[in-house]
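Let's turn to subunit A:
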Amino acid sequence: MSLAATLLSGDKLQDVELTRRSSRVALLVGGLALAAAVLLGLNEGDHLRRFFHAYLVGYVFVLSIALGGLFFVIVQHLTNAHWSVTLRRLAEFTAISLPWVGALGLPLLYPLFTHHGVEEHGGLLWPWIHPHGEHAELIAGKRPWLNPTFFALRMLGYYAVWAALGIAFVRCSFQQDRTDDPAPTVRAKRWSAVGIIVFAITTTLAAFDLLMSLDPAWFSTIFGVYFFAGSVVAIFAWLILTALFMQRTGRMQRAVTVEHYHDLGKFLFAFVFFWGYIAFSQYMLMWYGDIPEETVWFAQRQTAAWMPVSWLLVAGHFVIPFAGLLSRHVKRRLTVLGFWAAWMLIMHWVDLYWLVVPGLDSEHLTFGLIEILTSAGLVGLFVAGLARIAGGRPLVPLNDPLLPECLEFQNI
Partner candidate 1 sequence: MAEVAARELPESIKPPDLIQGGEDFTSITNTVARVAEYKPPKGWYIAFGIAVSVLGVLLAMLGYLFWKGVGIWGNNQPVAWGWPIVNFVFWVGIGHAGTLISAVLFLFRQQWRTSINRFAEAMTIFAVMCAGLFPAIHVGRPWLAYWLFPIPNQMRMWPNFRSPLLWDVFAVSTYATVSLLFWYMGMVPDLATLRDRATKKLPRLLYGVFALGWTGSNRAWHRFERAYLLLAALATPLVLSVHSVVSFDFAVAQLPGWHTTIFPPYFVAGAIFSGFAMVITLMVPARQFFGLKNLVTMRHLENMCKVIMATGMMVGYAYGVEFFIAWYSGNKYEGFVFINRALGNYAWAYWTMVTCNVLLPQVFWFRKMRRNLVVMFVIAAFVNVGMWFERFVITVTSTSRDFLPSSWHYFTPTLFDAVILLGSFGLFFTFFLLFCRFLPTVAMAEVKTVLPEAHPGHHHQPAEVER
Partner candidate 2 sequence: MSLFQFPRWTDKLRPLLGVTLVVGPAYVTGLFYFGASPKTTDVGYAPEQPIPFSHALHAGELGLDCRYCHTTVEEAAHAAIPPTSICLNCHQRVLPESPLLAPLRESAETGAPIPWVRVHDLPDYVYFDHAAHVLSGVSCVECHGRVDTMEVVKQVQPLSMGWCLDCHRDPEPRRRPRELVTRLDWERPADLPAELLPPRRLSADENGHDPMEDCSTCHR
């Protein structure tokens, strides 16, 4: 008999039907939204340039959640954490969705290899495809790194690594469900140290490639950490929302207690702060140094059109949630906590939107149905994949050796 069966008897920890059904709904909604976005994008008459910017936002949004999940799984093993055991499976689902997220990235091959828009913008999405403008020579010097073929191969490499990591850790977890022997958990722990290193390197490079190279003349050494900080905020918000969803729909009633939410809330708060710290460090150093080659990137985001978004980010991604999540009562009141989790996910999306879309046109705020529908579509497809993965599988690690400690722990 599994530990969970003893400790959580009577709890609903598995549900084939509902996940299947939600998978189908999400697939349908996502597909329709995306199709509508493509149509609207074609209507723009810009060779889908706007659509692909919007697509990148949505795509990096789901990718960051999936990567955040992978990070969560690795780091729980690394620190031998017991508080998070019952939540870990939810993160594991997002971690093994990484191959599916990779597949969602295939449309980005089009802006990578097409010749539309190359003459005027340098590329439909990444302008280094055809270096042009005042920095042409500088950008051309980066050709050994920034060229479509190598870029595509790198992406393939990142996904291979992430998929391998995700599958390795999750397989250990699934194996543990079937046995009392703690060997799989021990194995996962052993690999977590290597995993975190590989994860750090690939995530950094992926952030440089996908987002930083949108302005190929610009560079910031902290950018990988910045993207990582946003991803971690996203995964904690995501975990709070999925756990709430599971519990409100009658599952995992005893497996997840208010103590777990309290801890998730604390981490959400901590990483809101961490994100603010990293974002401030990046901004401050460029503001103070005041070197044109660096400040141009922020200048683009401080035009009349984009300044409100920048302020929205400062207030909405840092100041307001910081104040909102400060109190312990907030973290233990699930409705309020759920509100802040949803808020942070939206703000994380705004963050990515702020990273990507000013490159399209820094004079005008480009926001409309295309952006909303594309991201909604990608989230729909992502959720569909997640639901399919989760369908029929146990929602908590049934036999994790630290499960008793997890259920016992209390915040002071």
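As a working rule, a contact is a pair of C-beta atoms (placed from the backbone, for glycine too) under 8 Å apart; a residue touches a chain by one contact, two chains touch by 3 or more; residues count from 1.
Per the selection procedure, all candidates are chains of the complex that A comes from, given by their letters.
Everything quoted here is computed from the prediction, not taken from an experiment.
Engineer: Any idea which of 1 or 2 touches subunit A in this complex?
Structural biologist: That would be candidate 1, which touches subunit A.
Engineer: Report the residues of subunit A in contact with candidate 1 in the complex, numbered from low to high.
Structural biologist: By the definition above, subunit A touches candidate 1 via 3, 6-7, 79-80, 82-83, 138-139, 141-142, 145, 182-183, 185-186, 189-190, 193, 197, 200-201, 204, 208, 217, 219-225, 257-259, 273, 277-278, 281-282, 284-286, 288-289, 291, 293, 329, 332-335, 401-402, 404-405, 408, 410, 412.
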